[in-house]
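All protein chains but one are shown at their positions in the complex.
Chain nomenclature is as follows: A and B, assigned in order of appearance, with residue numbering initiated at 1 for each chain independently.
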Amino acid sequence: MVQTLNGNVPQGPIDKLWDEHRFNMKLVNPANKRKYKVIVVGTGLGGGAAAATLAQLGYQVECFSFHDTPRRAHSIAAQGGINAAKSYPGDGDSIYRLFYDTVKGGDYRSREANVYRLAQISNNIIDQCVALGVPFAREYSGYLANRSFGGAQVSRTFYARGQTGQQLLLGAYSALARQIALGQVNMHTRKELLDIVVIDNRCHGIVVRDLVTGAVERHSGDAVVMATGGYGNVFYLSTNAMNSNVSATWRAHKRGALFANPCYTQIHPTCIPVSGDYQSKLTLMSESLRNDGRVWVPKQAGDSRKPSDIPEGERDYYLERRYPSFGNLVPRDVASRAAKERCDAGFGVGDTGRAVLLDFASAIQRDGEDAIRARYGNLFQMYERITGDDPYKVPMRIYPAVHYTMGGLWVDYNLQSNVNGLFVLGEANFSDHGANRLGASALMQGLADGYFVIPYTLGNFLADVSPADRVADDASEFQAVEKDVNDRIEQMLSVGGKRTVDSFHRELGLTMWDKVGMARNEAGLKEAIATIKTLRDEFWSDVCVPGKANELNQELEKAGRVADFLEFGELLAYDALQRDESCGGHFREEHQTEEGEAKRNDDDYAYVAAWEFKGVGETPELHKEDLEFEYVQLKQRSYK
Amino acid sequence: MRLTLKIWRQAGPDQPGQLVDYQLDNANEHMSFLEMLDVLNQQLIEKGEDPVTFEHDCREGICGSCGFMINGLAHGQEKGTTVCQLHMRHFQDGDTVVLEPFRADAFPILKDLMVDRGGLDRIIEAGGFISARTGSAPDAHSVLVPKDDADRAFDAAACIGCGACVAACPNGSAMLFTSAKVTHLGSLPQGSPEHTQRVLRMVNTHDEMGFGACSNHGECE
Partner (left out) sequence: MSRALSFYRTSVGKKIVMAVTGFMLVGFVIGHMVGHLGMFAGKEAYNAYAAFLKSLGAGLWAARIGLLAALVLHVVSAIQVKRQSRTARSQDYAVKKNLETGLSARTMLYGGLLLLAFIGYHLAHFTLLVTGPGYSPTDAYGNMVAAFNVPAILAVYIVAMIMLGMHLYHGVWSMLQTLGVDFPELGALRYKLAPGIAAVTIIGYLSVPLAIAIGVIK
């Protein structure tokens, strides 16, 4: 049976919705605010901005992160930039255009009202970040600089060299640090959320493990805000940080929160290729490189000559060939699949044959080496540091890698999950990007959620809650969850098998990448589901987790995360199987246009698929939120 | 590539520690330094031994999680490169490599190569911010910032908080870290009103956390 879901979007014209909604929401009496205890998990752009702002408003915030300091959240790694509809360059941008581009970029699988709000708020974000001292790039005039990013036809991306995420996060971190010093935020570092406590579909708190001592602790609050990032590491190799995980959202899912669109995963076209089976992660080379680099492979399959020895006439600039108008700047999913297509057909370069070339020779000839150095110096340096090759002389070798996950816990317009009192922000929710995220819009979403949405919508929720009714953290429900957590830890430690946690993770990743990666088909997905089930069973009978529970034990931490990936991977594949169309980052080989582009099926699949957990290995139950498009017209994307 | 690794093993904060020798036969030049340690750890686990604990996350040189001493140098011998970005092609077959945690009393050892750098957070909490309430900001273009100032601020703000400066400094001083933040915020017009207070409070906390004083040894850079 399929349930329908309501996104709680207020009624009215889209450009007034958020303002009117803010006015209609209830307020918490300022004198009472300090009596409320809000739990925030995660200190990335979403969580960090939320914790700082909620604390400024006067709530008592308990903030958690498994990192040693809030500043290390994975948002730190974002390179390219953050979008906003400021239209400073005067090149025709507007809130409406940003909204339109984002819905279109998401291949018409997102909620219009959310995206519109995001575009509106984008401007406030830039103001706020500048006020906090974020050193965005500037022109000689002292005005902020903008660039075009990820195929956008206007320059709306603000950036701080190749370290935008770092600077934005440090801004949020500094605001958070101030609240920590003021005592408004109680910061719990090196504590990993291992479960949440839900009583009658209402979230009352969390259970965490102190990663230094191993102690398991219970924390209760009037609301829980989760901003724990994306699940890209289910593929083992991805551009995500090593410790990024699905555990927090997965545990919430197992306690009743719906997981939406897990199959929407984004593959980034320009990453440094895999070099061997010891590889632990993949490194992103910013998309901006495609502004000046030309992508090619040899015309002859298996050509093993050095790139410089291959004459111009024997090179296939396949993006320029296939997409004459966008050329090297086609969106990420299109560029990624085109690279895979060439490599699958045997044209790939390098030892593994799983790489294509990104060549700067003509840009260097045109603009000079110094100009290229000024634009990409730090990226070229990073490339050289990792590969030992000098990109000023030889073309870069690149290959697509998993980068971002659009799916996440289902939330309504207020960012509240279907579990009352559980709010989800940032990459951890599914909200704004539909089936594909445009470049420079994840940072925008994380900060929008944290700085400008949750402070209002959480207040509206808390206005109906009395701090006096808070469930004590030693209530029997809390103790029951704590026991579950301890039991699971004991279980992992007591398997006493032979295989390391990493070996399971790597194997899971290979299956996910081959069968549930850039291109998917029914048979492959079914195989993947079967493989994952087997692997999971093997994990629980043959994993080797050394050490003890009550100590700093990194293998135990990893084991818990991998165990969750082994359950979650199945849901991801299942969702991909169910979505019998291609859209954005989800490409089903059965559904493509003659040119090999994703072919949507708007009649049957214009909905959000939100899954309800029914038990490990059991078929999950589908809840549908229908997507209606009042403002944006559904079109087949074309980048020709 | 064969390596002899001498790694500092210490079970916990107040436990004694020592350098322990390990042989690794199957490293190769394409690995990153941490991938080399991953390989060692997999072997240790399979042999039933305790793997080496070290902190890491992004493995892209930006999060600041990783960091220990390699042959007496913080993050190893390559300038401007974190451990996670250091590659094995800079080592030779047969090398002996000594790994020690960052040492400073303000950075207590948690386990093996992992230390607690919370002292750096305390310094930021003391004043490393601009007090701007969310929502109170004027339009981003209302204050213009000369490009040179913005660039200077960025250069200072690029600090990743890894603590290598403290580890390398003969005095165990976190002055480079502290002054980076002071310079970042102080170079911007938004940051100047709080400048004096910020400096006093941050430096005070720096000293209280038990970091040494700077005597301009220049090891930290």
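Quick note on the criterion: a residue touches a chain if its C-beta (ideal position, glycine included) is under 8 Å from a C-beta of that chain, and two chains touch if they have at least 3 such contacts.
Computed from a prediction, not measured in an experiment: that's the story for all the values here.
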Chain not shown, its touching partners among those shown: B
Hidden-chain contact residue, picked from the options B:13, B:72, B:138 or B:193: B:72
Residue of B:29, B:49 or B:105 touching the missing chain in the full complex: B:105
Interface with the unshown chain - residue positions in subunit B: 8, 19, 69, 71-73, 98, 100, 103-106, 170-173, 175, 199-200, 203-204, 206-207, 210-219, 221
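Rule of thumb we're sticking to: only the chains that are shown with their structure count from here on.
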Residues on subunit B engaged by subunit A in the complex (per definition of touch): 11-12, 28, 30-32, 34-35, 38-39, 42, 45-46, 48-51, 53, 55-65, 78, 81, 85, 87, 89, 110-111, 114, 116-118, 120-121, 124-126, 128-141, 143-147, 150-151, 153-154, 157-158, 160-161, 184-185, 188, 190-191
Subunit A to subunit B touching residues, read off their complex: 49, 52-53, 56, 67-72, 74, 76-77, 86, 88, 124, 126-133, 135-144, 160-161, 163, 166-167, 170, 173-175, 177-178, 180-181, 189, 212, 241-243, 275-276, 278-281, 283-284, 382, 385-386, 388, 451-452, 455, 498, 500, 502-503, 544, 546-547, 551-552, 554-555
